[in-house]
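Here the complex is missing a single protein chain, while all its other protein chains stay put.
Which chain is which? They are A, B and C, in the order written, and residues in each are numbered from 1.
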Amino acid sequence: MDVWENYTEKVMDHYENPRNVGIVDNANGVGIVGNPACGDVMKLTIRVENNIIVDAKFKTFGCGAAIATSSMVTEMVKGKNIDTALEISNKGVMEALGGLPKVKRHCSVLAEDALKAAIENYKKSLLPGRPEKSAHELDNHKGNVDETVHTAE
Amino acid sequence: MDVWENYTEKVMDHYENPRNVGIVDNANGVGIVGNPACGDVMKLTIRVENNIIVDAKFKTFGCGAAIATSSMVTEMVKGKNIDTALEISNKGVMEALGGLPKVKRHCSVLAEDALKAAIENYKKSLLPGRPEKSAHELDNHKGNVDETVHTAE
Amino acid sequence: MNLIYMDHHATTPLDPEVLDAMMPYLTTEFGNPSSNTHEMGHFARIAVEKSRTQLALLIGASSPDEIVFTSGATEADNLALKGIVRAFKERSQPNIVTIAIEHKAILDTAKSLQKEGVEIRFAKIDSSGLVDLDDFKRKIDAKTILISIQTANSEIGVVQPVNQIGKIAREHNVLLHTDAVQALGRIDVNVLRDNIDLLSISGHKMYGPKGVGGLYVRKGVRLVPMIDGGGHERGMRSGTLNVPGIVGLGKAAEIAKRDLLAESSRLTLLRDMLALGIAERIDQAKLNGHPTRRLPNNLNFAFAYVEGEALLLACKGFALSTGSACTSTSLQSSYVLKAIGVPDHLAHSSIRFGLGKSNNEDQIELLLHKLETSVKRLREMSPLYDMAKEGINIDNYQWPHSH
Partner (left out) sequence: MNLIYMDHHATTPLDPEVLDAMMPYLTTEFGNPSSNTHEMGHFARIAVEKSRTQLALLIGASSPDEIVFTSGATEADNLALKGIVRAFKERSQPNIVTIAIEHKAILDTAKSLQKEGVEIRFAKIDSSGLVDLDDFKRKIDAKTILISIQTANSEIGVVQPVNQIGKIAREHNVLLHTDAVQALGRIDVNVLRDNIDLLSISGHKMYGPKGVGGLYVRKGVRLVPMIDGGGHERGMRSGTLNVPGIVGLGKAAEIAKRDLLAESSRLTLLRDMLALGIAERIDQAKLNGHPTRRLPNNLNFAFAYVEGEALLLACKGFALSTGSACTSTSLQSSYVLKAIGVPDHLAHSSIRFGLGKSNNEDQIELLLHKLETSVKRLREMSPLYDMAKEGINIDNYQWPHSH
């Protein structure tokens, strides 16, 4: 957690000027991963047209590295074919940021997971008999992508 | 043993310029007390004439306080009647020196003991049937004043 | 870079007066107090004894001889608990009564004593961090050999009712130890008034040096030393005395006593200015710990929906902390906040403000401004904030157990 001297300039830049904050209008893929109990929640929304990710945005509750990796991953996927996008790994995100402190690597894993969850969610929405849902209703989580989880009491 | 700041000027004076070092010529009383294993040996020789201590000298193996108390006690007894001299206590010696550090009080006790041993030795030499001995032969110790202790092997 | 330091629970800078007092002992007066054959040792000894007196005066001890110098409060806490346990070793199934928000120096020591067969009993604390006195009393029985309760907490600043615990200890005839590290120099501490038998002191938490502290051991209290070798410190703690450190600790104690009233009222004003500013400018900022029974220099706020470290990063220029500096090498949220029932996400959103001598109103104003804008910015990025606005209760929401 020795963040101060270990965050690269790129990380600090993406933390201070995060790209693509928000929710994509008419998103057709959404991934939410993480857990506030662990200190990180990432929500990634994408708009896919003709298998191309035409837009991607994030909302993140998390440390500086979590915000920077979220921001970076949205930048990396925009304009990419979804199959190419699925090849983006946490390592790739870290490299793009010029590296992350050891204790912060899990943030890049989270970003990869969020991306995969969003794409998977988009793919499932294409299955027959499943009407496209609004971004909000599409909220889902790694591991139980298909379940409605807004079970707040 | 915090000697440096605790020795009074008087103690230092008697240590640096000890009075009456040596063996009294024609001594008729001698006291040797202490033990090199404990770090102190005092030898006090006196010449008594008409019950008056006309001369007193010391030789001491011991710390600064041991030397100073020896020196002081020789000064205190000279010219005194032996009975008055017997009233000299370790406290009196300490007072005359302006006090001693706590850990050094035993030196004043030693000085008192040496004086008593020397006077006792003188008194015994007066008993019938006991010829006056030379100072050297008179060496004796507290507790067994009457025994010859030069049993070196 | 001109960092504004507001992490005074983690450590404090040396007071320049303290450093001045230490300098001779870092240069010409380098004697070992155990050297009794020359003046160097003598001067060192005098300096050490002066410090002992300064400490005794700070805590209201009846004699300087009741102070045992240690390498810090971690050692003092260990010595208190282990030393007493070992002194009572004939007692079968002994127990110690304490609370779950003690410093790790107490909790980890207790854990290691548990392995030796000592039962550790935790008295309840309420959601403000205050000990439940009734429960505390119930936890004490004939096998209780020691009570250990901190004077004040290093994270949430809560000040425990040590005086009342002292009365309970006296009634039950049980020894009382208190870790007063965070309290010294900030609130009045008095071992005689409060029936304290053992009290831990740390230099670097009160503008004194690191690596030195002390344990007050009331006359007549017997403890078995942890560190043997030469019989220094009435046989309770051997080792060559850290003369410059001890001199600094003594001077720090003298200053702490001298400036207590003025500095604690000044800090109270600053603290209240910060608390009020946060309440006025940032909604859903929740104070952790008791609203009034806390140290004059401590605040601990949860800024809901914003992760603490990200907020600290936004407050660059300020040295602040998200948890206890002494334990935050893991990604776990603070055990103290957990113990008083702060929900996980709020624990991760919490910031500790530890004010001190160098802080002033301008800095508080600057900090408030940073906090206000940063919290706003980060909330705009936060998916939790969106959920909250939609009326979803984050605490009860079923998050999947990801990684």
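As a convention for this text, a residue touches a chain if its C-beta (ideal position, glycine included) is under 8 Å from a C-beta of that chain, and two chains touch if they have at least 3 such contacts.
Just so you know, these numbers come straight off a predicted model, no measurement behind them.
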item: Sole contact to the chain not displayed, among C:P94, C:P244, C:P343 or C:P383; value: C:P244
item: Hidden-chain contact residue, picked from the options C:K50, C:R91, C:K104 or C:R266; value: C:K104
item: Touching residue (missing chain; options B:K10, B:K59 or B:K80); value: B:K59
item: Sole contact to the chain not displayed, among C:I67, C:V212 or C:I255; value: C:V212
item: Interface with the unshown chain - residue positions in chain B; value: 1, 3, 15, 18, 21, 23, 32-43, 58-64, 66-67, 103, 106, 109-110, 113, 141-144, 149-153
item: Contacts of chain C with the absent chain, listed as residue ranges; value: 1, 3, 5, 7, 10-14, 19, 22, 26-28, 30-32, 34-41, 70-75, 77-78, 103-109, 111-112, 202, 204, 209-212, 225-231, 238-245, 309, 312, 318-322, 325-329
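The rule is simple: only the chains that are shown with their structure count from here on.
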item: Centre-of-Cα separation between chain C and chain A, whole angstrom; value: 40
item: Separation of mean Cα positions, chain B and chain A [Å, integer]; value: 97
item: Contacts with two or more other chains, residues of chain A listed in rising order; value: none
